[in-house]
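Only one protein chain is missing; all other protein chains are in place.
This part shows subunit A:
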Amino acid sequence: MIKAILIFNNHGKPRLSKFYEHYSEDTEQQIIRETFHLVSKRDENVCNFLEGGMLIGGSDNKLIYRHYATLYFVFCVDSSESELGILDLIQVFVETLDKCFENVCELDLIFHVDKVHNILAEMVMGGMVLETNMNEIITQVDAQNKMEKSEAGIAGAPARAVSAVKNMNLPEMPRNINIGDISIKVPNLPSFK
């Protein structure tokens, strides 16, 4: 069972934290910090497995991590998971993120935390691996996003327009139309009762 999935950057700032076992808020933050300390000390060419820190269950649990550019992806698992399998899972997760966000970078994770959570929810559920097929995951996530967009109502109009423009394939169309935030203020006219 996977106990926790953490993503943080090279300075220890959390970019995503999902715990599949209950810890109090303070403990969660402490776990993130402790894990960062353990993982950042590691050299580049040592193995990707560590014993878990004391807070997260000690030597029964293992930390399996991968370092991509500025981010550490850490999965804390217990002994029922295959270590090499989890390494592959991290790889699949990152590739999925890449497909969803187009050349994903840390900024994408920063600004779209909820989307990352949704993708993760399609892969791991309750600490267990749900789906590993990248295309399947992406299809589901896209479908749900579409549902969301269709409900968005008028506040979503700008976003919809932007994506509609992006999807148009007219070569003459200027590419830098920034519609941005349009807040339509309805004047309060007391004379109209």
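A few notes on this one:
The rule we apply is simple: a residue touches a chain if its C-beta (ideal position, glycine included) is under 8 Å from a C-beta of that chain, and two chains touch if they have at least 3 such contacts; residues count from 1.
Just so we're on the same page, contacts and distances are computed from a predicted model.
According to UniProt, the chain absent from the figure is "AP-1 complex subunit gamma", selected among "Enoyl reductase (ER) domain-containing protein", "Serine palmitoyltransferase 1", "Protein GID8 homolog isoform X1" or "AP-1 complex subunit gamma".
Touch with the chain that is not drawn comes from one residue among A:Tyr20, A:Tyr68 or A:Phe101, which is A:Tyr20.
Within subunit A, the residues in touch with the undisplayed chain are 14, 16-18, 20, 22, 25, 28-29, 43, 45-51, 82-85, 87-89, 91-92, 110-111, 113-114, 117-118, 121, 125-133, 135-136, 140, 143-144, 147-148, 151-152, 155, 183.
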